[in-house]
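As you look at this complex, bear in mind that one protein chain is not there, while each of the others sits in place.
Take a look at chain A:
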Amino acid sequence: MSSTASTQTPAPSLHIALVGNPNCGKTSLFNQLTGSRQKVANYAGVTVERKEGFFTTPSGRAVRVLDLPGAYSLDSTSPDEDVTRDVCLGRHRSEPQPEMLVAVISATNLRLHLRFLLELKQLGLPVIVALNMMDEAQRNGLQIDVAGLQADLGMPIVPVVSLNRAGVVPLLQALDLPLPAPPPPLPAGIDPHMEVRRLLAVHVVDPSAGKDRLTDRLDRLFLHPIWGPVILLVVLFVMFQTVFAWAQPLMDGLDSGISTFGQIVLKPLPDGILHSLLADGVIAGAGTVIVFLPQILILFLWILALEESGYLPRAAFLLDRLMALAGLSGRSFIPLLSSFACAIPGIMAARTIQNPRDRLVTILIAPLMTCSARLPVYTLLIGAFVPHHTVLGIFGLQGLVLFGLYAVAIVSGVIAARVMTRGVKSEEHPLLLELPPYRRPNLKSLALGLWQRAVMFLSRVGTIIVSLNVLLWALSSFPLPPAGAPGAAIDYSLAGRIGHLMQWVFAPIGFNWQICVSLIPGLAAREVAVSSLATVYAIGATDDGAADKLLPLLSTQWSMATAFSLLAWYVYAPQCISTLAVMRRETGSIRTVLWAAAYLFGLAYLAAFLTYHITRAITGVP
């Protein structure tokens, strides 16, 4: 096959797929190969994340690489594993079979990963084995006879370290070579487990076998019946404190940057409709949401880092019994924790739950886990109505209130799940969760993950949020009030009329018509509610009040009962349209979605109603 000609002109482009067990370092290898040249989407019809990337080999060969979901076996037990199986077998509806597989296995966990490799050997596809985490294996004193193992398996093996660029060079070089022949299938009648045992006995010397590794020592602390839960609680608490405290200086900086930008850009424009559209609709609208980027990114940083470090499955272990109280298993913990960033990835992560009922209940309560898009609303209202006190010397009262809001949401989620699972015939809920070795999170992976979230968030700001704000601006500006009419202009507009109509429903929970107006676009994306309030008030106020004046404005115009009622509303807030859409796609049932929307709306109304009247009774404001 190889000729001198193929080394002079670049070889034709190549289509490969990365396959491997969960926790084999496949994703960090993918990130290392492709850098930011990635396309993240979904497989048609299912919400399994489809990650594709592009790179070129040293000789200039263009490679398209698909990062298949991690799997333990081709004998699938989840939608994730379905995709991996179908693509590998060339049975997938929209995904062609790759020309070659790169099987990623971790040198530190060969017993588990070699077994899956033997399954891949049966496919009749060319396979290159990327033997990952060689650095860690060497630190553990593991000796692997790579050449012998390679000859035995009949597949080329390339040792890699996916943590740095230099570590993947051997793989890049291997991809420049002609495709290897498909490996010979395992002879019939040979048990793969026995074969793995034989391969390990012949080619691997592991002096640390059975000895304590760092992971075992850490597990004694992190999985300790007393210290484990204490540490988990501290981690979660610190997480929420930093989201509130660390983000503040960055947010203030962004805020002043945006208003300076607005002043410079709008200066040459004369007062009038266009000025109002740009200032009140576009800049005030987008600005108030962009300000929350640091907070959302810090939250995602935590979740990504906890995931990469291997701590998340431990948290699932510690919380399994608690989740059992809610009728779920520890497996639901990861989707639910992701829902704190955004319900959409959370609902999508629920696909790793094999039990269909557990999966449905997890999806239904995911919107109760306070997503980061609600933070802008919380931040604004807490900033306006909760004093900046310090409690016990170190905790800010504002942070404590925020923590409390999250806690109330979690407790409600547990109760809701309990109610939903009550009376259903109890069947077995598998946990069966791998506890991977602890690893220091890879900075490059974290940075890439954050970058993808930032782009997603900003493109939302740029599209949905700005267009909704322009629409809202139009609704709040037209029709114009008759000349010389008394009162604020927005009172005469369409938005004003809609808001006044909605007040029939929302007055009992203390919402004024401005809140009612901002609830409408808030359905499209929760964080828009804040910018909508800015728009409504900027136009409603007689002077050209900008978004940064919203906070003092609210603390004077709203009663504390109204503010707390809106906070309570947002704890349960009927979800954004995108969440409902993902729910529809995941469950394939409109009825489920309508039911979810109805139960969340009912809870929100009830909670806001109680909060409003109790706060009024306590503060003594009629």
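The definition used in the following text is that a residue touches a chain if its C-beta (ideal position, glycine included) is under 8 Å from a C-beta of that chain, and two chains touch if they have at least 3 such contacts; residues count from 1.
The working rule: contacts and distances are computed from a predicted model.
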item: Complex member absent from the view - protein name from UniProt, among "Ferrous iron transporter FeoA-like domain-containing protein", "Fatty acid desaturase", "FAD-binding protein" or "Bacillithiol biosynthesis deacetylase BshB2"; value: "Ferrous iron transporter FeoA-like domain-containing protein"
item: Touching residue (missing chain; options A:S13, A:S36, A:S73 or A:S94); value: A:S73
item: Options A:A62, A:V146, A:L223 or A:I614, residue touching the unrepresented chain; value: A:L223
item: Hidden-chain contact residue, picked from the options A:K39, A:R91, A:H193 or A:H275; value: A:H193
item: Which residue of A:V146, A:I415 or A:L435 touches the chain not shown here; value: A:L435
item: Where the unshown chain meets chain A, residue by residue; value: 72-73, 75, 77, 108-112, 115, 193, 197, 206, 209-210, 215-216, 219-220, 223-226, 228-229, 313, 316-318, 320-322, 329-330, 354, 428-436
